[in-house]
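Heads up, one of the protein chains got dropped from this complex, but the rest are sitting where they should.
Here is chain A:
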Amino acid sequence: MNVNKSRMSERRALLLRPSSRAVTLSKSRGMKESSSGSRHTHATTRSQTQSVVDLSSRRRFSLTAASKVLEKKQLESEPELRVFDEEGHDVTPRPLLQADPGAAQARSCRFYMEEVSAAPGSVSEQTAASGSLTVPFSRSVLGSSRISSQSTIESVNEEIEETFSRRDVIITVPDVQVKRDTGDKHVTEDMLKDIIDVFVCETDTISLLDQPCTAVSADADDAAAVMDRNKRYSEVCRNRMGSDKFLERSVQTLSGALKNKHVQSDAVITVDAAAAVTAWDMYDSLNASDREEAEPSSDAETSKCPDSAVDGSRGVDRSASMVSMASTASASSSLKDVDVCSSVKTESDLQLIMQSDRFHHSLLVMERSIMGNTFQPLLAAYRQLPVVADQQPGTMELKEDEEDTDSRPSPALQHLWAFSCELTRGRRVSCMAWNKKNQDILAVGYGELDSTGVEPGLICCWSLKNPTWPERVVHCHRAVTALDFSAHCPGQLAVGMSDGTIAVYNVQNLQNQESGVISSSECPNKHSGPVWQLRWTQQELSFTGEDKQEVLVSASADGRISRWFVFNNGLDCIDLMKLQKVNNVKKKTGGKKTESVLSPLTPALCFDFHPTDTGLYLAGTWDGLVHKCSCSNTQQVLETFRKHFCPVTCVSWCPLSPDVFLSCSSDWTIQLWQQDQLRPVISFTSAQRAVCDVQWSPRWAAVFGAVNEGQLEIWDLNWSTLDPIIVQPAAPGGTMTSLLFTPQSHCVLVGDGQGRVTVYLVENLNVGGGDQVRGGTRVDHGSGLRLDDTKPQAPLHLVFQVDVLRDIVSSAASSQVAHHIW
């Protein structure tokens, strides 16, 4: 605007005209092309009015000339108007602003008019004087037919205002329109991507104010002239008083009338807010802004400034609101009493929350914490942690076992807890297996023994962290008779059922189980009798013995031991062995051998793979025979161990001593064998009941456990081979059916016929070390500590016990041999 003013001052004669012409020009342009109504406010109208009137009052001569010119020009009806001054110079005004048409143009015009109208001169006084002039002006300006109705002038002001208002309308709005049409190009995407060169250069120096110095140095060249002039001027001033050349005259400047103006605005609402900036607050804001493009979440922060008033962090807001809510909680508790659980919003909240996965997880963790609290001493005993009693102030009980050094308490089983729930009540536990990866997970299969039954079986995966409810429950269509976890894929559980079906479940995600179960039900080779034992075992595929793969092997009542693999979404098998009925080598009189007519195969009840030589396994049969077989030979057994005359219910290799194995049978006996001897080395009998299950302890080489229907027996060969060291009778009326040792703890699990799996802690079992008095002969263990270089470094006590076992076995064997010889 200052620029405009300076230009105006320079070319006064011209500029005013162009300005007025700018108004009229635009107006004329507008007249030709405009069509819209008035949208302009009255205030601007008035200002326009004022300014135009001012112009007209000041430049009368130029106006008339201009009007003449205009008349001429308007008749031409050209969009482009050329203006000439008196001398005929082309003074067509260039538009002041070219870049920003429309509103900016109007605004600049308006501002310019304001500037001009700021010059002194009230409207009202000048109006009368210029009334005559405005008339021709208006007439000339409004020469178009549109304002033809304004021919008669009733009231100058009104008319002027009216016309000017209309003109104003025509000026500003169509002005806007015109400019907008020409200036509005469609900006396409391509245009945006174009690289536009922008040249930035300096304009010439615009001097806004040049006030030359009024002081001249005394040494300057024209100092003399200046000083002369100064002297003359001072003389004139002195002579002024009495001379006739000067006349006093006073002039009065009228000060403009003051006008009061009131402005009303809305009160500025201020809100006080405070926030505490925390490290995580800043971290959240930073991350939220980063994540906004990827995932516009509803909870994203809206501002990065942590202490901004309204858009503060949600946490802060919540905390602030919660603090306020908490402080008023007591006050408004009466309110809440009524509305705590009954408002609609909270109901929907509850439903939403209860369905979310996170809530499920929270419940799981909570339940385990509660269980942890409830079972804390028992679980601590299980894991061999020292049990810490809650310290009560005032009763300082220092529990010191002083009798430890004096007398050894006798070995006993401590009942810890029992895995049981309503689902399992009344069902018989048929098999149990630990998970190979997570030692806290136990899979238990439930199913009745009678094969005629078609009642469904149950599998429960229990976790040590919650003994009251299983983590996973799977209902099977038949009674479960065998199960085993895979070591290669720890989530896979292979289940054998009483109709011969084998299914592999993935216990990690049981939700989509219907499609995830791999089953052998469609396999043509499936077992026709109950699957009595299942094992995942490492098998060598190639002859070099390097390539090991885990395979599933099953033994079933149809006499086959098969190896299973996944085929066509189901399981298919290869027979490893068909157990033929082996006839007793009895010399008949007729020399005829008795042959069975029903089936040449005898049911296989159990098998066990050798711990180190994976191609070798033992199989126990219905006939009471234990066969040693090899995976590479499917036709013949390697050896047969005969002793039992009733079905062999379990065979088990000793995990710590490789050549020794146990077998137990329904003929009330347990036999200890050595691999290279066809007669058992030691026999154990204690109760007159069928022994269902036997297992070596994984921690003590000379200890094993056995379950017959009425009791659990723990045998320690170190202590005695005639009697078990610990006997735990079953609950009255109940039967024990299966047995499982825990690999990393001194506990043993016993499953019974009522659906309970009881956990017992074996305590005070002294094995290894010290002098052991055994059956009359003193065994010297002084030289027992032999470290075998080829074996991996086993704990000393284990090596020690293995040697103990070997000693026992060898001594027993030798005594037997002696007996035989005898």
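Here is the rule we use: contacts are C-beta pairs under 8 Å (C-beta built on N, C-alpha and C of every residue); 3 or more make two chains touch, one makes a residue touch a chain; residues count from 1.
The criterion applied here is as follows: contacts and distances are computed from a predicted model.
**Q** Between "Dynein light chain roadblock", "Latexin", "Calcineurin like EF-hand protein 1" or "COMD7 protein", choose the name on the UniProt record of the chain that's been left out.
**A** "Dynein light chain roadblock"
**Q** Check the options A:Ile353, A:Ile574, A:Leu638 or A:Leu678 and report the residue that touches the missing chain.
**A** A:Ile353
**Q** Which listed residue (A:Ser289, A:Gln376 or A:Gln675) would be found touching the missing chain in the intact complex?
**A** Final answer for the missing-chain contact: A:Gln376.
**Q** Of A:Phe84, A:Trp469 or A:Trp668, which one is in contact with the hidden chain?
**A** With A:Phe84, A:Trp469 or A:Trp668 as choices, the missing chain is touched by A:Trp469.
**Q** Of A:Ala224, A:Cys237, A:Met366 or A:Leu722, which sits in contact with the chain we cannot see?
**A** That would be A:Met366, which touches the missing chain.
**Q** In the complete complex, the non-displayed chain touches which residues of chain A?
**A** Contact residues on chain A toward the absent chain are 278-280, 282-284, 299, 315, 318-319, 321-323, 325-326, 329, 333, 336-337, 340-341, 346-347, 349-350, 352-356, 358-360, 362-367, 369-371, 373-374, 376, 390, 468-469.
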